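Every protein chain of the complex appears in place save one, which is left out.
Letters A, B, C, D and E mark the chains in the order given here, with residues in each chain numbered from 1 onward.
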Amino acid sequence: MDKQFSHIDHRGSANMVDVTEKHISQRLAQAEAFIYMSAETLTMIEQGNHHKGDVFAVARIAGIQAAKKTPELIPLCHPLMLTKIAVDFELQPQLGRVRITSLCKLAGQTGVEMEALTAASVAALTLFDMCKAVDPTMTISGLRVLEKQGGKTGHWQHPEGA
Amino acid sequence: MDKQFSHIDHRGSANMVDVTEKHISQRLAQAEAFIYMSAETLTMIEQGNHHKGDVFAVARIAGIQAAKKTPELIPLCHPLMLTKIAVDFELQPQLGRVRITSLCKLAGQTGVEMEALTAASVAALTLFDMCKAVDPTMTISGLRVLEKQGGKTGHWQHPEGA
Amino acid sequence: MDKQFSHIDHRGSANMVDVTEKHISQRLAQAEAFIYMSAETLTMIEQGNHHKGDVFAVARIAGIQAAKKTPELIPLCHPLMLTKIAVDFELQPQLGRVRITSLCKLAGQTGVEMEALTAASVAALTLFDMCKAVDPTMTISGLRVLEKQGGKTGHWQHPEGA
Amino acid sequence: MDKQFSHIDHRGSANMVDVTEKHISQRLAQAEAFIYMSAETLTMIEQGNHHKGDVFAVARIAGIQAAKKTPELIPLCHPLMLTKIAVDFELQPQLGRVRITSLCKLAGQTGVEMEALTAASVAALTLFDMCKAVDPTMTISGLRVLEKQGGKTGHWQHPEGA
Amino acid sequence: MDKQFSHIDHRGSANMVDVTEKHISQRLAQAEAFIYMSAETLTMIEQGNHHKGDVFAVARIAGIQAAKKTPELIPLCHPLMLTKIAVDFELQPQLGRVRITSLCKLAGQTGVEMEALTAASVAALTLFDMCKAVDPTMTISGLRVLEKQGGKTGHWQHPEGA
Partner (left out) sequence: MDKQFSHIDHRGSANMVDVTEKHISQRLAQAEAFIYMSAETLTMIEQGNHHKGDVFAVARIAGIQAAKKTPELIPLCHPLMLTKIAVDFELQPQLGRVRITSLCKLAGQTGVEMEALTAASVAALTLFDMCKAVDPTMTISGLRVLEKQGGKTGHWQHPEGA
């Protein structure tokens, strides 16, 4: 087995990857997550949304702010300067869920998939917070990276598709 | 329908619940999440773990620190002073996953389920970060509240059990 | 002159007031600020607002989050646990401005007027940020405390009224 | 009307401007604010200042630190690496006020006027905090951008002058 | 050996002590540190200090702000609400050093010695930062807890005295 955890050194200690010499390239990552909830809760979000409801606005801001905080939250992530963060929501009532998607961009030395995952994750948690009085049984699932561009790997897509 | 989103007021605006007059009681919440990964990745974590590997140590600290940051991350959460935060991990190779559990405690005016969810979520994201060089297709799923104690609701368990 | 700056000691050094022995009481503060802008910009906000625009939603969340950050921003403020934060907006096109109001509550040992001022201030700055591509000449003015309740001073209102 | 809010997309949702492709240029912004207070309070600051008083020192540090926190405070601001932050104060007793000025510099992809405004704003709030025991009726006014350099706009000055 | 690390559980994992049931008492801790520097550097600080120099003012604010950040910095520390933080400096030119002392107070469930140590430590680092252009060989030493009051231990003094 020649694959290795980049974040653990040969002694088993936590290791921040050294990116000093890495090439600066344009990078992009997209992630998604789902929050499963009752039909009733979905309906309440949908109705609120037709009437200037802030539910998605609050969760969007929370996701954007969380992406900026990624190096504070994930110990071995490098500090970096995102040039674009987007978080979006799609009500999928027939599937009993809201789909959360996120996009992060950067011209830098490391990938931004952790930032995209953190944005989607905190946006989902914020939806949970806003809806929990109605439905405490919600579940957040399917958080994964959909696509990455830039860096040594080039264009990568999740093998199971978007 | 007489249920209401506590975090949205009658005009559809974001609303932080007023807990000034709420009774102080001992509160507790437990949450769980799963990170699904390849058999190879699970084996690498397991082996590292037998040799003083820091994988779980790093993710545990990340989860504990994230719980303290919950009011910074989730806009309508109240600042509060957790008296106990615990994050734990169980390798479940037969199910192709690691189980992450979290516990938060507090003597205060609001529940701590968002803190427990945030701890589990960021611990899972940290595992993702440490293993992503080996397996970028991982998925984080099943993040939910298992149990709550304290406050007006008293003892609550997720209807689908722990 | 027997009045003294509470935050400067007899040597002229910065001084955090010792509140260890202070009584815990329910406290409340309200603040206001105005952002003056062109008629065109006000119209754009107003129209956006009729169509689920996020302008006020984003500024509200920014103000709420800033109130929680007050002890990080204002060096001699005590850390405290706000039980309620509200930020609101009123378009006053005839006066060429938006009025921003904020409210903070707490059961604690120190007043919360700095938290209310910080919330109004950062909400106003966020409006500035969102509108600056259209109107870079905006001015934020009239930031002051309207009212305080609780603590030794009891009920206080700004002599010039709300 | 072809002007548009850069921070709101066509659906009315909050939008962080994508600066990935933007040219890196040297940028600078200057802002000012005023805090109006009683003659008595101004005299106390002035006297303290003659005796190594920390009043302006504390407010200067608060303003500098706040400029660095701008992307945490203003949701749609990009993280960036300021190369210079300065905050200064001028007692203007004949006008019943203190003038606060700020300067931010950067070689980067976005302007730094929000950083300069945030520095001046938090420096003013810190003065408020330090003087409020003597004078709770103070007002912060006239917060605006004086000048910007760099980027597509080039040199911009507030039409009403410095 | 029956003493145990409170922050490591029986499996060797990091453990945040559960203080939920602990009695609230008034607590206080004092700490000290020294920064050793060249005679020339000490003279420059001393002279600046006679002329409204901000050296100690900046380091004092940094120390106070750092005490509030202790639970963000030290992973297993509990969030808490300090009621008093003080940082002070004494030039000891005959010993080639500056003495930094700190004091933290709280009515709460856990001791505040980590907060006092963090305040002294960051105040010393800030002095280092301000003087390093003149003297990069400085050393920070002798950081320790001098005294604690409150909690189960009661009054404790370092056996080697203040």
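Keep in mind that, in the parts below, a contact is a pair of C-beta atoms (placed from the backbone, for glycine too) under 8 Å apart; a residue touches a chain by one contact, two chains touch by 3 or more.
All values derive from a computational prediction rather than experimental measurement.
In the entire assembly, the chain absent from the figure touches the shown chains A, B, D, E. Considering the full assembly, E:121 is the residue among E:102, E:121 or E:149 that touches the omitted chain. Interface residues of chain D facing the missing partner chain: 26, 56-57, 60-61, 64-65, 68-69, 80-86, 88, 105-107.
By the touch rule set out above, chain A reaches the unshown chain at residues 13-20, 22, 71-72, 75-76, 78-81, 109.
For chain B, the list of residues touching the undisplayed chain reads 49, 52-54, 57-58, 60-62, 65.
Just so we're on the same page, only the chains that are shown with their structure count from here on.
Distance between chain B and chain C, defined via averaged C-alpha coordinates, is recorded as 32 Å. With touch defined as above, residues shared between interfaces to two or more other chains in chain C number as follows: 13-14, 52-54, 57-58, 60-62, 65, 69, 72, 75-76, 80-81.
Taken as a contact graph, with one node per protein chain and an edge wherever two chains touch, the assembly fits none of the named shapes, being neither a line, a ring, a star nor a complete graph.
Of all possible chain pairs, the ones that touch are A-B, A-C, A-D, B-C, B-E, C-D, C-E, D-E.
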